[in-house]
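Note that this complex is displayed minus one protein chain, with the remaining chains in position.
Labels run A and B following the written order; every chain starts at residue 1.
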Amino acid sequence: MIWLTLRQFRLQATVALATLVAVTALLALTRIDLVDDYADGIASCTATGGCERFKLQFFDDHQSWFTGLVTVVVGLPGLIGAFWGAPLITREIEAGTHRLAWNQSVSRSRWLAVKLGVIGLASMAAAGLAVAIATWWSDPLDKAGADRFPRLSPVMFDARGIAPIGYAAFAFALGVTAGVLIRRTLPAMAVTLAVFAGLQLAVPQYVRPNLITPVERTVTITPENMQGISLAETTLTVRARVDEPGAWVLSDYTVDASGRKVKSLPVSLAAGACAPPPPTTVPDGKESVDGSGRGPAEKCYAEIARLGYRQHVTYQPGDRFWPLQWAETGLFALLALGLSGFCFYWVRRRIS
Amino acid sequence: MTAVVRTEGLGRKYGRRWALRDCDLAIPAGRVVGLVGPNGAGKTTLLNMVVGQLAPSAGTIEVLGGRPASGPAQLAKVGFVAQDTPTYASLTVADHLRLGARLNPGWDAALARDRIERLGLDPARRAGRLSGGQRAQLALTLGIAKRPELLILDEPVAALDPLARREFLASLMEAVAEHSISVVLSSHLMSDLERVCDHLVVVVDSRVRVAGDVDDLLTAHHRLTGPRRDAARLPSGQHVVSASHTDRQSTFVVRTDGPIHDPAWTVGEVGLEDLVLAYMTPKTEDRPALEALR
Partner (left out) sequence: MIEFHLDAGSGVSPYMQLVRQVRHALRLDLLREGDQLPTVKDVVAQLAINPNTVLKAYRELEHEGLVAARPGVGTFVTRSLAGGSLAAHGPLRQDLRRWLAKARLAGLDDESIEALFMTTFRAAAQEDIA
């Protein structure tokens, strides 16, 4: 049965493998310069200073490759689900070959178990390899861009660590499930892609923040933790900076003296204590003042504090990257198992 | 005689519609059974239940003493050539033989190789590029080389041209002669069934109308032609299968165990095709009464 499964999978596996080899070769070549440039740059900026600016510049120079790789890793599980998962059973049903297979001396359960097992493992391996290669190549850029794109941020989280392996297992099972339910390959592929994309958008929004109880802090706004202050129409809002590298800020809002959330600081502040220094005034009703450098004057913070406003921040600290990765991978693995179980039930009972 | 297939009250429902119901069958071993009936009568449903592709909604079914598809051992005993003789289009002929060898403990590699050779099939050719007849022969080879005790074929020749059909049936019959397997095949080509079958099961409107050895069926059925008469006035031992009337003449196809003595009748033999047709035409018990009104 394993032989047949692999034989049927040969074309898809060849395509995947060829792509992998070509991309890896290309990446291996370009990585040499990438690593050298980064090492040189860091060496010289450590000597002369201005490393922040170098990192910014270095990251911007290679951003298109970087985002390209992230896109590939993020998109791969969906493609696996659509191109490996959905046709797995559907193609047999469409051609009637399941009747041929089921009447060899192999039970239907074993047939399905081998197919799901072998191709499922291949899916996970493919995703794992893709992550490993992308992470390896992007290493200098991950370092350079750590501030702007911390690995806990929604998209980066999907493209690093072990979560993509869980996604691949899930997307594959999703594809197979859509296939046995819909019984037509193309619609099953479309449904797989749509459902998986929906989940990829929903999970960082609603599920991931709560996999581990986030840290909550209520802090006084100071020049050190002020990220920005902005005035739009009739609302004056402040954003705070979390003092931990790589943290994923989930919410950040102002509370008044009684601890209630407020939508806006008193707008009068904008004209009074927190009025911006004259040169940056732009008369269009909306302006932003950089928290660093020439920020609002001391008296602004004093005034905010005097009024009792404080900043409430919830976040996942940067060092929770791996616990969150494990939790999410586990979650998707469970979902994949659940879908596989459903496929067993459905194929044994409902398909003939 | 042991039965290879035994069903009691077997039925299968799709939604609220019965595809097959109240099916009681006992098919003896060593027969080539023809399963006939109009399209949609329930033939495929019955065959799919025999091979365990489909679970019954009612009743019981026993195939070679076991529950269909209950495990690898049971699967090994029953071969199935499904409707449209499916094969893996992207796999070669040799791949198919390998598939059979790997998935069947009782695989007869020599037999399979020999058959492919005699059929003149190129082992390196993809199944998708074979002709309909060749594909059917490949599917049959897979079914035979696993050395089953019972081989089920669902409309295996429906899509084939006359020559391919004849060749297919010839190799099927050869296998029967060589390995003494029992065969059940559905078809609506009576001329084929007349040649190959020695047992017949007629399914009409989701029910089994008649089943039995062809010889017994032929001796038990007669065509009676004579002066016009009502079907109800025939002796109780004669079951009317079909009746048709003109103003003066009545023609009946009857089933009876005893001889027919009434001198008013011209008694004729009923061929297999006519016999099947008689069961397929809806019985119109009320037609004589209607005609009497004129």
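We take it that a residue touches a chain if its C-beta (ideal position, glycine included) is under 8 Å from a C-beta of that chain, and two chains touch if they have at least 3 such contacts.
Here the structure is a predicted model, which means the values were calculated and not measured.
Peer 1: I'd like to know which visible chains would be in contact with the absent chain if the whole complex were considered.
Peer 2: B
Peer 1: With the missing chain put back, one of B:Ala110, B:Ala124, B:Ala177 or B:Ala232 would touch it. Which one?
Peer 2: B:Ala177
Peer 1: Please identify which residue in B:Asp24, B:Asp122, B:Asp230 or B:Glu269 touches the non-displayed chain.
Peer 2: B:Glu269
Peer 1: Touching the left-out chain: which of B:Asp22, B:Asp108 or B:Asp198?
Peer 2: In the complete complex, the chain left out is touched by residue B:Asp198.
Peer 1: Among the options B:Ala55, B:Leu119, B:Leu218 or B:Val240, which residue touches the chain absent from this view?
Peer 2: Considering the complete complex, B:Leu218 is the one touching the chain left out.
Peer 1: Spell out, residue by residue, where the missing chain touches chain B.
Peer 2: Missing-chain contacts on chain B: residues 30-32, 166-167, 169-174, 176-178, 191-192, 194-198, 218, 269, 271.
By definition in this document, only the chains that are shown with their structure count from here on.
Peer 1: List the centre-to-centre spacing of chain A and chain B in whole Å, with centres computed as mean CA coordinates.
Peer 2: Computed value for the inter-centroid distance: 59 Å.
Peer 1: Quick check on the complex: what are the chain A residues that touch chain B?
Peer 2: Going through chain A, the ones touching chain B are 1, 3-4, 7-8, 11, 95-97, 99-108, 110, 349, 352.
Peer 1: Flag every residue of chain B that touches chain A in the complex, lowest number first.
Peer 2: Residues of chain B touching chain A: 48, 51, 53-55, 69, 71-73, 75-76, 78-80, 82-84, 86-91, 95, 98-100, 102-106, 139, 142-143, 146.
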